[in-house]
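Below: one structure in structure tokens.
One protein chain is absent from this view; the other protein chains keep their places.
Right after this comes chain A.
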Amino acid sequence: MARYDRAITVFSPDGHLFQVEYALEAVRKGNAAVGVRGTDTIVLGVEKKSTAKLQDSRSVRKIVNLDDHIALACAGLKADARVLVNRARIECQSHRLTVEDPVTVEYITRYIAGLQQKYTQSGGVRPFGLSTLIIGFDPYSGAPSLYQTDPSGTFSAWKANATGRNSNSIREFLEKNYKETSGQETVKLAIRALLEVVESGGKNIEVAVMTREHGLRQLEEAEIDAIVAEIDAEKAATEAAKKAPPKDT
């Protein structure tokens, strides 16, 4: 049977896999995506580049669900994402069929990361140009999880993370401001983080919230606008408080 036998991703003399690094570059150019894990809520937020006037924005969903209790957002090549998401969805159902149990977040993350790694070590293929943020609740313990994978196929669990454009700034913000949150506070933290690099407004970000009971819920533009307004008000209040004290002296 005819098969490609020439590998495209090969080592450089100083131990780099350039194709993987170039893939990471593609991720760095992709839309910003942020994930925050709370005690009972996990939030994913993605930057939405201004939608073309004639485009039906509902057909461009950046945050997808893989199963009833697992969701994924990504940064990078969206076409590659479609392929990866499809394989993951099949694996979620296949797992349910063979062992009569829903997948754990770690299992499906391991699967996606394994797939990404396979494409760095196979003939005739290039790596997937995307990093994913995977969220979900463990089907039995109910513990919330957030994982990140990248084109090299590595994955790890996070309390909060960002990927894509300006992810370093967002991560810095999260490192400074992260604390254990729940419910709406988790949503606010995620949106605040995303607003560090994205133009303020509900039409520039897509946010989805996952809870144990209700699964994944995409927030409406109006809801996001309301939370953004809340955040802006809080920022203005802290600014005003900073300027006020000097009068006491």
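Basically, contacts are C-beta pairs under 8 Å (C-beta built on N, C-alpha and C of every residue); 3 or more make two chains touch, one makes a residue touch a chain; residues count from 1.
We adopt the following convention: contacts and distances are computed from a predicted model.
S.K.: Out of "Exosome complex component CSL4", "NADH-ubiquinone oxidoreductase chain 6", "Proteasome subunit beta" or "ATP synthase subunit b", flag the one the UniProt entry gives for the chain missing from this complex.
M.R.: "Proteasome subunit beta"
S.K.: Which candidate, A:Thr9, A:Asn31 or A:Asn65, sits in contact with the chain we can't see?
M.R.: Answer from the full complex: A:Asn65 touches the omitted chain.
S.K.: Which residue, A:Ala2, A:Leu54, A:Leu97 or A:Ala222, contacts the hidden chain when the whole complex is considered?
M.R.: Of these options, the touching residue for the absent chain is A:Leu97.
S.K.: Please identify, in ascending order, the residues of chain A that touch the omitted chain?
M.R.: Answer for chain A: residues 61, 65-67, 86, 89-90, 92-94, 96-97 touch the chain left out.
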